[in-house]
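Below: the structure, in structure tokens.
The complex is shown incomplete by one protein chain, all other protein chains being positioned as in the whole.
Chains: A, B and C, in written order; residue numbering restarts at 1 for each.
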Amino acid sequence: MAYPFSEDHDMIREAVRGWAQDWFDGGQGPEGVHKAGTGFDAKAWESLTKELGMAGVAIDEAYGGAGLGDLGRVVIMEELGASLASVPFLSTCGISVDLITACGSDAAKADLLPKIASGELIVSYCDGHNALKLEDGKISGGVSHVVSAANADLILLSLRDADKIEIIAIPNKTNGLQIKAHQTMDPTRAVADIRLDAVNKSDVTIIGTISEADLNELVIQSFIALAAECIGGAQKCLDMTLEYTGQRVQFDRTIASFQAIKHKCADMYVAIEEARSAVYYAATAEPAEKTEAALIAKATATEMFFKVAGDAIQLHGGIGFTWEYPLHFFFKRARANRTMFGTPTRDYERLAVGLLGDAA
Amino acid sequence: MAYPFSEDHDMIREAVRGWAQDWFDGGQGPEGVHKAGTGFDAKAWESLTKELGMAGVAIDEAYGGAGLGDLGRVVIMEELGASLASVPFLSTCGISVDLITACGSDAAKADLLPKIASGELIVSYCDGHNALKLEDGKISGGVSHVVSAANADLILLSLRDADKIEIIAIPNKTNGLQIKAHQTMDPTRAVADIRLDAVNKSDVTIIGTISEADLNELVIQSFIALAAECIGGAQKCLDMTLEYTGQRVQFDRTIASFQAIKHKCADMYVAIEEARSAVYYAATAEPAEKTEAALIAKATATEMFFKVAGDAIQLHGGIGFTWEYPLHFFFKRARANRTMFGTPTRDYERLAVGLLGDAA
Amino acid sequence: MSDPVQKVRDEFGTWMKENLAGEFACLKWRGTFGDDEAYPELRQKWEQKLGADGWVGVGWPKKYGGRGYSLPEMVAYNEEYARYGGPGRSGHIGETLFGPTVIAFGTEEQKKQFLPGIRAGTEYWCQGYSEPNAGSDLSNIKTKARLVGDEWVVDGQKIWTSLAVDADWVFVIARAEEGSKGRNGLVFLLVPLDQPGVEIRPITQITGGSEFNELFFTEAKTAKGNILGGVGDGWKIAMALLGFERGASTLGQQMIFANEVNEIIKLAKINGAYHDPHIRQRIAKAYAGLKIMRFSALRMLSGAEKGEWGPETYTSKIYWATWHRDLGELAMDVVGSEAEIMKDGEFGALQKMFLFSRADTIYAGTNQIQRNMIAERALGMPKEPRGDPNA
Partner (left out) sequence: MSDPVQKVRDEFGTWMKENLAGEFACLKWRGTFGDDEAYPELRQKWEQKLGADGWVGVGWPKKYGGRGYSLPEMVAYNEEYARYGGPGRSGHIGETLFGPTVIAFGTEEQKKQFLPGIRAGTEYWCQGYSEPNAGSDLSNIKTKARLVGDEWVVDGQKIWTSLAVDADWVFVIARAEEGSKGRNGLVFLLVPLDQPGVEIRPITQITGGSEFNELFFTEAKTAKGNILGGVGDGWKIAMALLGFERGASTLGQQMIFANEVNEIIKLAKINGAYHDPHIRQRIAKAYAGLKIMRFSALRMLSGAEKGEWGPETYTSKIYWATWHRDLGELAMDVVGSEAEIMKDGEFGALQKMFLFSRADTIYAGTNQIQRNMIAERALGMPKEPRGDPNA
């Protein structure tokens, strides 16, 4: 049990670690799942939520969750990242739960949170308040590249209605809602485009309302989970590299005994540990610091994962870029994570605005 | 004799190399010269120009020079860079010669070029056409950080006069001209601020006129000499590092036998050789390509030198940052060169404008 | 540029323009490394077209069917080929690696046997060097060859063999002396692939394609005479062949790179990425790198023509490989949010380039091995000790 974790966190980690590594074969994925490129393993999700009961980790105990907050979610995302688990945990148990908790009506909470906790409901959220139009009680517009939308039972969207922002929930079979799944370079987590074509506002549920500033902060804070996934993925890349270089013999020595290999592994380790600090810091930060900390964690961890996964391929040599060896999936996931919610450059610019004011 | 050099170039290199290393004690400088921070060794300059006859390398043979062009200058600047020679070759034999050659009247050429070639005249140039005002026949204004201005007999300046740009020459004792030398971090080449306080235009010589576009191209092309100096300095840093690490024993091995040292030296070598290609390319490029090639050479070589000098300090360990060992002078020169005529960032942005158009 | 060089440019440039058209038009810019599986049959037909008009082996001596081109002419030839988007050459290994090697080390009989098929674009070669345990440490060869009657019998395994699926022959370094170690006791054998003793298994790689293959030899046979040099000459010949790799074709490769940079610039202008100051810096640096590679190659080739391999020889692999890997990352960042999306389940050209460029810093000597070579050969630094201290 290492700072800042409690015994509860350690137990969760223990449970998810073995499960995820076994289920997803250390990142290689169950036969066919990655090859198909759907990025979703329904049976794994059922097992994770119904057998292990992990979907409620950050949901209040009052609604059937474990109440372990950001730090609990960090633990699970690290382990899911280490096996590239194709499950919609990030979208369902991250921002969606936080939004419902932050601004949901009592009814919405009582309806949705227990269903999420029990694994009955897959949810996907995306910002819609700048993309969707509400006219004559009908909602139209589109949003691209929404994580796990193709697998979601319920789509949450932000909608600008006059001077307030509503969080609305649309079941996936709603009239006028189209969800188009993409195949992506990273086949372990697919994204989809969403189109609303004159969806009746009366067909959607209003979860609650929230200010735009609060919504933005909540969205940024949800990046902590993605950053944690990067830590888990990068750690796995380093572990694989240590194992491989410790066995591979060239010039009558294990290549792990060469300084070029050792020093690169050391750099990977430093990068991972410092990003880990950033993630744990963000997950435990006081509310006033949390948004800034989340930006730092996301920028640092996503950039680090991409670098570490690339270096891991390099240190493996030829086998590193073969399809049969799972490293390339980590590299592809890392590439996807680095841009999924905006690039690190954008994150640092946001930080810079806080430190220096606007550029112009 | 390696491409693209001729036998003449090889002879010049041979002559300057030994002279510069001896005179400037491999970068440590003659007793007191660097400590004083004047960045100018008058006796060395006299020896280089009058005994070795190197000031005319790029001056036409008709005016007493060797007519060896950019490539001849590159050879000399490499060798001067390798010893951090505190001589005003860059300002006198670089842009000043090129400007006089490009736009000077026959009289100006016949007067100035032979004097430069023979070492009688130290010249310093800086852009003045955006800083100086001409009113009622009097010139006023100031320019900061002008290379070798404090040691110059003659200051060349560009001056906007109505719709044309004149290149004017002001002797250092002219009424109303003030030259204030700075002490700088790099004590091997000092810079000075120039102020003109109602200098009578009748007291200055008009060398000739030139379009602003041509002037800008000429100035950029003069960066090739600075880039060559960086190659020489960086090569010396690598040579010192190879020598030191080949002697220094730790863990019962010369540290040169450790991969961490070898690979960093290899990276230094690659960076130097590629920058060398850029510089030689620029020096031999066709006129249509030369400005772009000069920008590439300057950005690449100045950035490379700073990196290589820093790495050389690192590989030397403790002795690398002591005053008695000359490496820190190379590091300081590299730092100065990296920003002297604008940063590499600005150079790359200029290239980007050519490739992509303006940013906005 | 001297006249004969301009003549090559004019003549071959015109030929390319006229011939890379019609049924061959779809081959433009295709089949390069990382895209080897594009149109294999049509590319063989293209190779034969080149051959028929005398455009294969232009650097070979005239008596072996070549044009005896000088280095500047070779440069011009390669640049014109790439300028018009000439596709990856199926005959590449035969023409630029095996051909020069057999010309240098083969008997007259061997030259007569092997050169015409390469020259005509009808016989294809691949390379049997690397083994699962002899990657960076190339001398650690385990594949065995023994002479049984009139035949060599070969047993062992080779890996990372490109262009093997469509090849007719493989040249193999094998150990012919029982108990020999390192660089001793090796032979350089020429083995036909179409026989029961040879099995080819493609290796699926990061792009889903199969650039590389494994070759399994189980009592594979070849005639006694299909050896270059004698027993023990294998290492020397293999190294000489690797020397041919650093040849004029590097300038052709650079034209492909230039095309990629142009595509990226075009895209940045269209999709607005050119507004981003960070992207601008990276595009400018990529462009500067291109120019630098070109001049480095000219320095290298100019030395090579005089029989001197200058320092540029050592730096070019790590420089272009690292540059190209960076270019892949830049390409994706210029594409932006669409970079992740595959169209119709296929990787686009830039996606494929991005992914495959991860291999650039690994094959033909990893960056780590390149740094070793530079430190030891160019800088004269001490060698690493062999043998694991903790073994």
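Throughout what follows, a residue touches a chain if its C-beta (ideal position, glycine included) is under 8 Å from a C-beta of that chain, and two chains touch if they have at least 3 such contacts.
Owing to the predicted nature of the structure, the values given are computational and were not obtained by experimental measurement.
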item	value
Visible chains that the absent chain touches, using the contact criterion stated earlier	A, B, C
Chain not shown: contacting residue from A:118, A:172 or A:259	A:259
Identified contact with the non-displayed chain, of A:90, A:293 or A:334	A:293
Which of B:37, B:53, B:67 or B:176 contacts the chain that the document leaves out	B:37
From B:129, B:201 or B:328, residue that would touch the chain that is not displayed	B:328
Touching residues on subunit B - with respect to the absent chain	37, 144-145, 182-186, 191, 249-255, 257-258, 260-261, 310, 313-314, 317-318, 320-324, 328, 331, 335-336, 339, 343, 345
Residues of subunit C in contact with the chain not shown	277-278, 281, 382-385, 387-390
Touching residues (missing chain, whole complex) on subunit A	2-4, 242, 245-246, 253-254, 256-257, 259, 261-263, 265-267, 269-270, 273-275, 277-278, 280-281, 292-293, 296, 299-300, 345, 348-349, 351-352, 355-357, 359-360
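Everything that follows uses one rule, which is that only the chains that are shown with their structure count from here on.
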item	value
Whole-Å separation of chain centres (CA-atom averages), subunit A against subunit B	52
For subunit A paired with subunit C, centre-to-centre distance based on mean C-alpha positions, whole Å	41
For subunit A, residues that touch 2 or more chains besides their own	258, 260
Residue list for subunit C, restricted to those that touch at least two other chains	368, 371-372, 384
